[in-house]
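All remarks here apply to the structure that follows.
For this depiction, one protein chain was excluded, whereas all remaining protein chains were kept in their positions.
Let's look at subunit A:
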Amino acid sequence: MNQSQNLPEYMLHFFRYLRDLKLLIGMKEMADVYSALDAIDIMDREQFKLALKIVLVSSKEEEEIFEQAFYQFFVRDLREEHKQDLLHFHSDDRMDQVLVNNERIGENPKQKQNKAASDDEYPLKLEGEEEAKSDETPGIVTDILPIDDEAGVNGTIPLWSATKGLNKQGQQIEAKITAKQFSKMEKTAKKLLRQVNIKQSRRSAVKRKGNVLHLQKTLRKSIQTGTEPFELVMKGSRKQKANYVLLCDTSRSMSATVDTFLQFAFALKKLHQHVEVFLFSTKLTRVTDQLSAVNVLPQTLQIRHEEWGGGTCIGESLHDFVEKYAVKVLKKHTVMIIASDGLDAGEIKHLQWSMNEIAIRSEAIIWVNPLLAIEGYAPTARAMNISLPYINHFLSLEDFQCFNKII
């Protein structure tokens, strides 16, 4: 292997290449790689690759990125190309190249999430900021929603509104939410936060009103009082608050509910730090960052047009959610809220597995189904039927708004 003469240089290019792909490669990892290469037979290509992978990769997702990067770098020999690029590392061309590479090879999931907020999804923008950017985006509604004059006259100024792009039929759907509605949702969110009590961890810590004697600290304190334990130190479990993950079906059949749910998600996000929001119809989109970005009201929410008013693939969307996000966002103390009518038009073979995964990984599942308010409705739709055994609270939209069924 002639290249071994230039191995350190060669490896430096590879480290940079991996960094471009958002793998965390620091000095320690670089040093470890050289130690690892000392320990193996670098003439054996497989050993060489495995050693690099074991040292540089730190998750299953990164493994896939590494595999492709290794192929690109060592098999297709992008070294020369990369070397040249290094001379212009900060140039626009370079950044373009990185973007192209990222697209080709795949991105680190952590970065993907962040990027989704800025690129794939259209963040909530201040009205003044919106015009310039939205014009550049074909297929997205470019008009800024005016403040509802009528509402203004009536004294109910819309705090923010959701603008939906063109659906497949080319119709533009707009939804406006008044201050009154927002206030109601804020109350609902507060009520939810107050009422939800999750199973507490067994981990204990010093607590004034704890119910277990903290022997170590008591004994330590007693030393200062001639070993007489005048002051008992107690311990108890710390109250753990729930995290929330909200998933909303944005298909055509749910169009009347989506605004309410988004309003609720927005209110909850303002009141609680740990809230993740996703939308799904035929595909899943994380919109947490869009909601977080709203600080000054009124605002306009712009969402990609294909998210709205289409069909529903609950099974595929939930499967996608579990595969991509479950490990990151579902914790033992997570309450999952899904808003959907359960009318599915896609493949549901993975739905049961997905619901089970969500149930195992989270504290509780609340399913909000607007159809439940219709007299005579039975959840017999196949997706609803499969999901029911895993649901802790099955609510209609009205129940959801007042939480009179959640204790």
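Keep in mind that, in the parts below, a contact is a pair of C-beta atoms (placed from the backbone, for glycine too) under 8 Å apart; a residue touches a chain by one contact, two chains touch by 3 or more; residues count from 1.
Going forward, contacts and distances are computed from a predicted model.
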(message) Missing chain, UniProt name, options "ATPase", "Anti-sigma regulatory factor (Ser/Thr protein kinase)", "ABC transporter ATP-binding protein" or "Nitrite reductase (NADH) small subunit": which is it?
(response) "ATPase"
(message) Which candidate, A:18, A:55 or A:336, sits in contact with the chain we can't see?
(response) A:55
(request) Would you indicate which residue among A:9, A:41, A:231 or A:398 is in contact with the undisplayed chain? (result) A:41
(message) In the complete complex, the non-displayed chain touches which residues of subunit A?
(response) 24, 26, 28-29, 32, 35-36, 38-41, 44, 46-47, 50-51, 53-55, 57-60, 63, 201-204, 215-216, 219, 222-224, 226-227, 327-328, 330-332, 349-350, 352-353, 356, 360-361
